[in-house]
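One structure is given here, and the rest of the page talks about it.
With one protein chain removed, the remaining protein chains of the complex are shown where they sit.
Naming follows writing order (A, B and C), and every chain is counted from residue 1.
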Amino acid sequence: MTDLLNLAGDFPLLDRTVRGGKPLVYLDTGATSQKPAAVLEAERAFNSRHNAAVHRGAHQIAEEATEAYEGARAGVAQFVGADFGEIIWTKNATEGLNLVAYSFLNATLGRGGAEAERFRLNAGDEIVVTELEHHANLVPWQELAAKTGAVLRWIPVTPDGRLDLEQLDVISERTRVVAFTHASNVTGAITDTAPIVARAQEVGAYTVLDACQSAAHLPVNFAELGVDFAAFSGHKMLAPTGVGVLYGRRELLEAMPPVLTGGSMVEIVTMESTTFMPPPQRFEAGTQMVAQTVGMHAAVDYLTGIGMDKLAAHEDQLAGELLAGIAEVPGVRVLGPSSTQDRLAVVAFDVPGVHPHDVGQVLDDQGIAVRVGHHCAQPVHRAFGVHASTRASAGVYTSSSDIQAFIAGLHQVVKFFG
Amino acid sequence: MTDLLNLAGDFPLLDRTVRGGKPLVYLDTGATSQKPAAVLEAERAFNSRHNAAVHRGAHQIAEEATEAYEGARAGVAQFVGADFGEIIWTKNATEGLNLVAYSFLNATLGRGGAEAERFRLNAGDEIVVTELEHHANLVPWQELAAKTGAVLRWIPVTPDGRLDLEQLDVISERTRVVAFTHASNVTGAITDTAPIVARAQEVGAYTVLDACQSAAHLPVNFAELGVDFAAFSGHKMLAPTGVGVLYGRRELLEAMPPVLTGGSMVEIVTMESTTFMPPPQRFEAGTQMVAQTVGMHAAVDYLTGIGMDKLAAHEDQLAGELLAGIAEVPGVRVLGPSSTQDRLAVVAFDVPGVHPHDVGQVLDDQGIAVRVGHHCAQPVHRAFGVHASTRASAGVYTSSSDIQAFIAGLHQVVKFFG
Amino acid sequence: MEQLYQQVILDHSRQRSGEGELQAPDGESFQVNPTCGDECTVQVTLAEGAIDSLAWTGKGCSISQASLSLMYEMVHGQPVAEAEQLGETFRELIHNRGQELDEEKMDLLDDLGAFTGVGRYSARVKCALLGWMALRGALAQAQPTQA
Partner (left out) sequence: MEQLYQQVILDHSRQRSGEGELQAPDGESFQVNPTCGDECTVQVTLAEGAIDSLAWTGKGCSISQASLSLMYEMVHGQPVAEAEQLGETFRELIHNRGQELDEEKMDLLDDLGAFTGVGRYSARVKCALLGWMALRGALAQAQPTQA
């Protein structure tokens, strides 16, 4: 049994009450996390001391802003085992995943010249995704396939909500891209990436990892994982909204055409044509979310201060408590692995005969915030034969008493609609 | 003579000092504005009271977050004379302009079905931009032209840095898009939009307005201007970084295919295909910059509280002081109109024989923050026969004594390098 | 809770009226609630300016199912104009943030008044209105364009 962390006091929002004075029990971290005071302070300090356009001014505040912005890049790079130049700021993970797909589209349309030819997709080429994906790592690939004539194939899920690694021969010589999640936001399953990366490398396909749920809850090192690209969002890992990261292997980024174009990513612009800067600038058009990158820096510093190993152990403990508690509520079915092995503290479940909206409403009435719906992952719900589910998810600030309150609330739900 | 506003006290950053204790004179608002305490407070309050995933939860905080987010949309819509559903959140203006270009590209590639056919570009179609554009409203159109086979043409600038409205026959029956700026970030010239919009409508071309500098400094009403699309950035108008707006006429947005795809913008997702929500959601994939939209709401409320007419008059006064002061510095040439008629308080200039970096450095040494370089607008600099310039730009918090300090500093520059 | 989940809502969500499909509808509309993927289809036939028959299918929460069931009971057989009027009044109630409307309107709404509490929960507004949106779509399709 691990010693649980006790950090809720760092998070201003968590001491509020809801629905007429009930203390808030926040179990919706899988959707978005709350932010520690240290993050809010960092953003505030930037805005009231160092705010200026970065990479653009010769004046002192502009220098300070540039250092804060690039310092944040360095901090995040270190946090995920990347080089400085391999970190591209995006507004969220969704943009990061789309960025890869659109850069490949642009290459296919002849942009980026000969260097970018390796990213072109032809009719008959295949893109492999998985049935477990969040829509953010599925729909952009459907769109890319539709535009290039490539064919979409997918790795199915097992009955306990994991990627079915027996079916890796979906990845073939025709496969050009393999896009898959590092951890599911529905089943909580953590992917064993090694066989997928190995298979993709064997056939020369690019790997794109959705690290939204993993980067927030586990130690990750993209260089060690050997993936080509990875995307994650700040708001899920204690950072502000409006900032995310795309990781790309330097050698690839250097050869890829830009997607968004405009200021701060060009070298020479004439009316007729434009040359582009090297990465990461090439992919950061216009004025960026500077204050939010500073918040993101503070967030990874906060997480590093705790230690991602400790955080993972903390959440592992909570996942166990969640699973054990739910198992005692009659009839409730967990959509995902029933043990904590390779699993996040993200637990979606079905209460037969009671719609998730109604489950959520009764919990909300007791001050317990969970998420209901399809969690932006309709296919995996369909695989489980349901339409939607209720999901409880924990974070660094979650305590055992939060879990207990939730389990008690769930008993109430069953009673109310029983 | 107008009564000048006296609001610097509302802006925490402005009371700081630089370069060893010199009071800051901030004349770089054209690049990015400082933020009033009211904006920082609004963001902070959201983060510490109401932060949750929007449009997704059944719990109370999620409801509050959704109301804050959509309330911000309503506030901004009103501020620019748009309907609620015509406002799309973006990370910056650059993304907004790219969004239009990529939606047209997607339509050209067959996405969006028959409804979207009207946006398809064919070889020989023309896109008209202007020599005055910021790279953000030039390079995306170069890229779209290169990908679709359309031809890029442009409206030239006059010797005093305005669009040459004598040359509107660049817009022809072949023109499909006319992209132009509402106000130049280099010359400060405010565009007389009516003849351009009329000419575009005559030939059935879509109009795309870069409203980055105008929305921040003038009353604007997109419905009255009659443009089809317009983009602007929060960070230039007292709002946080990381949030911008694309305005699009509802009828057009409803027919356009999405660009970024993922969560929160879909209806039904199967592994094979996806249907999309109506606008504005269709264009807002993934978790948005919610806290920043709340900050943007507070910013437009702050501006509305002052009155955009009053702000414009305030800045008009400062523009006059800037132009008069610069005129007395021997040899200095203003790149743009020399009177305040239809002109912002954004004044770029050339000090013959002294490179803008050196100009900026000497000013910086006196605590005066200006911008140096090409200001993301190389073509207009080329039109003026220079490579780069120094730019002083004012905002709601700028005072006459800021202008005086700057003019004194400019005399110093000439002396130092004389 | 009891304010939201009135007995009539719970009853209708279990014992649903009007579920089914028509063979030859004059109008039909499919609606989705994108938050949760809940969906419904409403079909109508018209005769002499009235809703001659109505049927619906769908999956969703107790609020959306009860709303469809009660809608069926209240509008089927009624003149189109009255059904539309009722829909407008119901929308007004649901957007009233948990407050009742005036007496006349509450009288008109009858059992639909049980949904008053839904208005307090903005995330549930769409649930209550989903069926009514589909009804509006189905009626629009069934009627000759009024231009």
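Simple rule for what comes next: a residue touches a chain if its C-beta (ideal position, glycine included) is under 8 Å from a C-beta of that chain, and two chains touch if they have at least 3 such contacts.
Given the structure is predicted, the values throughout are model-derived calculations rather than measurements.
Contacts of the undrawn chain with the visible chains, over the full complex, involve A, B. Among B:K310, B:H355 or B:H411, only B:H355 touches the chain that is left out of the view.
Here the missing chain is touched by one residue of B:V372, B:V396 or B:L410, and it is B:V372. In the complete assembly, the contact with the undisplayed chain comes from A:M277, out of A:V203, A:M277, A:A312 or A:V329.
Only one of B:V39, B:A388 or B:I403 touches the absent chain when the whole complex is considered: B:A388.
What chain A contributes to its contact with the hidden chain is residues 55-59, 62-63, 66-67, 264, 266-268, 277, 281. Residues 355-358, 361-362, 365, 372-374, 378, 381, 387-388, 416-417 are the ones on chain B that touch the missing chain.
Please note the rule applied: only the chains that are shown with their structure count from here on.
Seen from the C-alpha centroid of chain A, the farthest chain centroid is that of C.
Spacing of chain A relative to chain B, judged by their CA centroids, is 30 angstrom. Between the CA-based centres of chain B and chain C the separation comes to 44 Å, rounded to the whole angstrom. The distance from the centre of chain A to the centre of chain C, with each centre set as the mean of the Cα atoms, comes to 38 Å.
Residues of chain A in contact with at least two other chains: 357, 361, 372-373, 378.
Chain C has residues 35, 37, 121, 124 in contact with two or more other chains.
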